[in-house]
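Working notes, structure below.
With one protein chain held back, the other chains of the complex are shown just where they sit.
Lettered A and B in written order, each chain numbered from 1.
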Amino acid sequence: MALLSVNKLTKSFGGLTAVLNVNMEINQGELVGLIGPNGAGKTTVFNLITGMYEPTSGTITLDSNGIKKEIQGLKPYTICNIGLARTFQNIRLFKDLTVLDNVRIAMHKNVKYGLFSSFFHLPSHSREEALLTRKSLELLEILKLDHKKDELARNLPYGEQRHLEIARALATNPVLLLLDEPAAGMNPAETAQLTELISWIRKEFNLTILLIEHDMSLVMKICERIYVLDYGMVIAEGTPEEIKNNKRVIEAYLGEDMSNAGD
Amino acid sequence: MEQLFQQAINGISLGSIYALIALGYTMVYGIIKLINFAHSDVYMLGAYIGYVCMTKLKLGFLPSLLISMALCTLIGVLIEKIAYKPLRNATRIAVLITAIGVSLFLEYTTMAIAGANVRTYPPLTGFMNMSFEIGSVSITMMQIIIVSVTIVLMVLLQFIVKKTRIGKAMRAVSLDSDAAELMGINVNTTISFTFALGSALAGAAGIMVGNYYNSINPLMGMLPGLKAFVAAVFGGIGIIPGAMIGGYFIGIVEVLVSGYGNSMYRDGVVFAILILVLIIKPTGLLGKNTREKV
Partner (left out) sequence: MGNKAKSNLAIKIILLAATFVIIQLLIFLDVINDYLQATMATICINIILAVSLNLITGFTGQFSLGHAGFMSIGAYTCALITLRNPTLPGFIIGVFAGAVMAALIGGIVGLPTLRLRGDYLAIATLGMSEIIRIVFLNLDSITNGAAGLQDIPQFTNWIWLFIFTTGTVLVISNFIKSSHGRACISVREDEIAAEAMGINSTRYKVIAFIIGSFFAGIAGALYASTFNFIDPKIFGFSKSIDVLVVVVLGGLGSISGSIIAAVLLGIITTYLQAFANIQMILYSVLLIIIMIFRPQGLMGSKEVSLSIFSKLGSIIKPKKGRA
């Protein structure tokens, strides 16, 4: 049984159909890529899966630890708490907060002390805050951001902001991680580093990952399976090798030489 | 039934005033996203300028109206240049506090100069004092003047906004001021012009209220200003026809609640309607729903 199954997902904005009858399955432990030309509807699919938009029709089912749940139309925070985390294409950090606070906020759902405890900083507050801070620092260490924990997020260099986005998503303790163009704006060296990081966190956190990316070198290198979206529809699905040689995909990219992209 | 007509006529007169003030709020909000709290005081100043013209200078209504509108235009532009322009890149709440400062400044300066007590406009004479009786429904000349002046001004405003270069610039700046600037539109001039238009309308409303209700005081702008703003929000803030519809709606509701219900609850009903509208359709009657792009 797939961890995430998307069934006939459709979303129209007024007269414009952004996503039409999309079917996707992502199995436990897989790393799946979602590619397509600009405006193909990739981010809309993400927004539908993470509850930012409500689908016009179709279902999205998450099967986490044998509990099946339809998540379409639920609120983003509910979906996050079920175990889906995401990053944003146009980085949406809490810019005026510290690196540490960015991560601690994402860990909020684990906090058990109540409001009353927070008013008077009762022992339960101090105990859990210490634990929360420790866990956050561990996570920052993994992403090599621990030495910048007290910096404001806005002051980080671009690449580190992308890393912090991933750290923040991981802090919500997800089963499925959705990365929206994590390599956007990175140079080849940074992209290579990121590629390694993604493979590594996937093993370390036992994650399933769905990834939108424009950088073909990254997609072809680490994705096990790829969905190709064009005009809101899935036009191809398969291994990187199959996608490279798929006629419709090459047409969709109009001249972009796919066969060289992965080398 | 006749009473209803009478109320409707009173409501339309009052609504005209609200609509004139609301237009200034809505245009300024549309262009720089500021709730211009000082706007209601420009209206108050319009009433005082009219008072001076009609008592001290013994001018007639029409010249007084024009002088009042002209001076209010000047005041509006000055306020914008002195107090708001330096804050163009500040947070909106800082500009809002500045607007509150300007509002207090105008109120209390007027109070220091003209005194805190109520002033009465001279009684209307000649044809201005006429009234018409149709059955038991009576319409005063002043009501007819208010409604006709308002209609003329609104038509003029629509013409300026829709048909002139500067009107086109106003619409462009309110949609996207950065893009408008790149297209060669002088944003600062356009903003000043918007303040000028709004203030002229407020000035007209001020002098007409002075003649309609006879009494004016330095704090007279507060409540009507608030309700005119409600009218602007009701119709969809930033949308010119919305402010007109909102103004008339609020005026009529207010008069009907006073006439048929409890006048003490008049303002309460206005605010309750506002909240209902906001909850059901947050962008107002004519507003478009927009959502933030993720």
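As a working rule, contacts are C-beta pairs under 8 Å (C-beta built on N, C-alpha and C of every residue); 3 or more make two chains touch, one makes a residue touch a chain.
The shown structure was predicted, so the numbers you read here are calculated from the model rather than taken from an experiment.
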Residue in contact with the excluded chain [from B:Val77, B:Met222 or B:Leu256]: B:Met222
Which of A:Lys8, A:Lys68 or A:His108 contacts the chain that the document leaves out: A:His108
Absent-chain contact - pick from A:Lys68, A:Arg92, A:His147 or A:Arg248: A:Arg92
Absent chain, residues of chain A that touch it: 50-52, 75-77, 80-81, 85-86, 88, 92-97, 101, 104-109, 111, 113, 115, 117-121, 125, 128-129, 132, 168-169, 171-172
Positions on chain B contacted by the hidden chain, ascending: 29, 33, 35, 83, 86-87, 90-91, 93-95, 97-98, 100-105, 107-109, 111-112, 222, 226, 229-230, 233, 237, 262, 264-265, 267-268, 271-272, 274-275, 278-279, 282-283, 292, 294
